[in-house]
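Accompanying notes for the structure given below.
Apart from one protein chain that is not included, each protein chain of the complex appears where it belongs.
Let's look at subunit A:
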Amino acid sequence: MIKIEKLHKSYPIGKDSLHVLKGIDLHIKEGEFVSIMGSSGSGKSTLLNIVGLLDIHDEGDYYLNDQLIKDMNEKKSAILRNKFLGFVFQSFNLISYKTALENVALPLYYKGMSRKERLKVALEYLDKVGLKDWANHLPNELSGGQKQRVAIARALVTKPKVVLADEPTGALDSTTTDSVMDLLKDINDEGMTVFVITHEEEVAEQTKRIVRLKDGVIISDELTKASKAV
């Protein structure tokens, strides 16, 4: 599903450049539940941004769904994002003046679905995350856990190949963290590839594979107990 070979990325800082990713090799198959761990500055967010087509890499090859990602323009990557990827952010990133339902329906708008149809689909997904009754509430009327569940519903609504979650529990307390992780597990059980970035061991342990990053290189890549249990 995701295949990365000898990936390099550096950011210019003044006259110098900061080498963030120094040759990453990573292969994630369909249906995997992977977490990327690392302290801040290890390059994990950069990796997620590149995988999420929000940023472009300098060297190496990146295949998404067997398609080589190269020479992307904004339009192409926007379409690919819409088609293959679902995003969950640490700060939820819901649009404040739209209701939960409208937020969930937004990716379908960019997909070109009719309003009636996409509100119907969005409501299904809100139901799936247990927030059907909150459909017409604005984000500021929801709790943090509820917001993140709306965001997950929004990430799922286009039936993407991969869900990318950047510190999905970073802004949540432990109870809501568990409920969000349970939700991600359920999604993975249904066969969706889930890619989580975190710096919390407890969160990482709930995934099936942990990839540890340090200073732009992978230092370990192992399966967890959770995966062996299945």
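Note that a residue touches a chain if its C-beta (ideal position, glycine included) is under 8 Å from a C-beta of that chain, and two chains touch if they have at least 3 such contacts; residues count from 1.
Simple rule for what comes next: contacts and distances are computed from a predicted model.
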Can you match the unshown chain of the complex to its UniProt protein name from these: "Cell wall polymerase", "Chemotaxis protein CheY", "Multidrug ABC transporter ATP-binding protein" or "Gluconate 2-dehydrogenase alpha chain"? "Multidrug ABC transporter ATP-binding protein"
Contacting the left-out chain in the complete assembly, out of A:55, A:178 or A:215: A:55
Full-complex touch with the removed chain, picking from A:29, A:111 or A:159, is A:111
With respect to the chain omitted from the figure, which of A:10, A:65 or A:82 is a touching residue? A:82
Contacts of subunit A with the missing chain: which residues? 49, 52, 54-55, 74-75, 78-79, 81-83, 87, 89, 93-95, 97-98, 106-107, 109-111, 115, 154, 158
